[in-house]
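Each remark here refers to the structure printed beneath this line.
All protein chains of the complex are present and in place, except for one that has been dropped.
What follows is chain A.
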Amino acid sequence: SAMAGNANTSNLLMVSGERLTGESVRHQNVVAAASIANIVKTSLGPVGLDKMLVDDVGDVTITNDGATILKLLEVEHPAAKILVELAQLQDEEVGDGTTSVVLVAAELLKNAEELMSLKIHPTTIISGYRLACREAVKFINERLVISVDDLARDNIVNAAKTSMSSKIIGCDAELFAAMAVDAAMAVRVADGKGGHRYPIKAVNVLKAHGGSTRDSVLINGYALNCTVGSVQMPKRITNAKIACLDFSLQKSKMKLGIQLVIETPEQLELMRARESDLTKERVQKIMASGANVILTTGSIDDLCMKYFVEAGAMAVRRCKKIDLKRIAKATGGQFVVSMTNLEGEESFDASLLGQAECVAQERISDDELIVIRGPKSRSAASIVLRGANDFYCDEMERSVHDALCVVKRVLEGRQLVPGGGAVEVALNIYLENYATSLASREQMAIAEFARALLCVPKQLAVNAAQDSTELLAQLRARHNASQVKKDCAAYKWFGLDLQEGKVRDNKEAGVLEPAVSKIKSLKFATEAAITILRIDDQIKLTPEAPPSHGGH
């Protein structure tokens, strides 16, 4: 790099590259953030539309999910990358609301820039935003939450429906919401503290093109995308005893580096015979324990298939490890890594077997699935999605995943907030009033924070081709009334009705979101905006020239 440094003598730093400072870097960052928000903003809300993303080789992804869109885009600007990561974070932590979090963060930045042009120092803005965020979260928790305890299953279903309303399965939200709730309930486990956890990752979502969206089914059991090892095996076993193995049932082979020295040629024969007998004995031990369904992550030799066929057992090879672990848990069995016991002997105990009412191979479209129904120790759920083609199924899977996440949040957090922009507008009114009550320099930053929140309901209305100014004015009036007048308290549930272009009580209409996802997205958006605001200098190194250009 010494050479590069010489070539670029005008640069005071001993590095070659571009340096941006002060206002120009801030401006660039804000522009970059705004353009990221611009990309995703039309996919927000029940009338948002989808994006089609085509990669270098021509593969197509059709999606409405903000995180997915941003993940597939090749974003180069560093500040824009922070927003992409923000969407990813929201996706991992909450699973839903990835579009709105990006919108809010970009809007916060835009408003901050306006303040900075009024010569307000970024640190003041930052502390104002922090304060506003904290107040907002407090307000949501105190005033806006609806507790699920006194609410029926309806509301959980409604929350799932709200999350799906913007997606391709929006028309069938009813069906899928019920499916998501049932699936989440099925995988419920106690957390040991009197409550429950809902590990929705245990809901296996499979895709099969063909049929129509409404032919999608929730299977009350675990579905595996595998087939039995040999066509001669039975396709259905009731009262199944399931062995989940993590080793191959193949002719045993000595590990590298092991040498056996034998004296006579006959012993060579014995070695060969032993190779196949070893596995045979293993299979016999497993069968002797009473197993009639054998699932393994490895492979099964043809040599062993016959024993299973003769015993009328199902043997399935090359299952995914993660699937088998879940099956073992659900059926009350154990995931067996090796048959060797502490004494060094090989054994297989009947207590290692899991149990299920029925295991069957079922046909869906051109594919076949192994379905384990009625597992003994806890219920399981799998969702089989059907759709016109692969793109359709992929997008359905993303939407169902979002819905499952929402259901999980609702069930674990047990708190809901009204959707359709209600929270944002309520916070806007509250924070504006709060700002005026504050006699410090943060006042303006808090007011801008309040204004930035309005971008969500505004965008919702714009996507629905409604008059956003008019609707927002109505909504703000309602929320203002609810916060100042005692008898108007019920107005705080008011949000947008995008089909009709009106404001309505979204609690009654069943447009609900989990409180925790709203709170988290607010926090994440604020943090991301602050991260970008703190930047006042950007140095972009030019990539080092390859050594071949060294020049001697």
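The working rule: a residue touches a chain if its C-beta (ideal position, glycine included) is under 8 Å from a C-beta of that chain, and two chains touch if they have at least 3 such contacts; residues count from 1.
Everything below uses one rule, namely that contacts and distances are computed from a predicted model.
Candidate names were "Protein SEH1", "Tumor suppressor candidate 3", "BBSome complex member BBS1" or "T-complex protein 1 subunit gamma", and the UniProt protein name of the unshown chain is "T-complex protein 1 subunit gamma".
Here one chain is not drawn; of A:146, A:185 or A:303, the residue touching it is A:303.
Residue-wise, the contact with the chain that is not shown comes from A:389, picked out of A:389, A:440 or A:469.
The missing chain lies against chain A, touching residues 20, 23-24, 27-28, 31-32, 35-36, 39, 42, 46-47, 49-62, 64, 68, 71-77, 80, 168, 170-172, 209-215, 230-232, 235-236, 238, 251-254, 264-266, 268-269, 271-272, 275-276, 301-306, 309-310, 358, 360, 362-363, 365-366, 387-392, 394-395, 397-398, 464-465.
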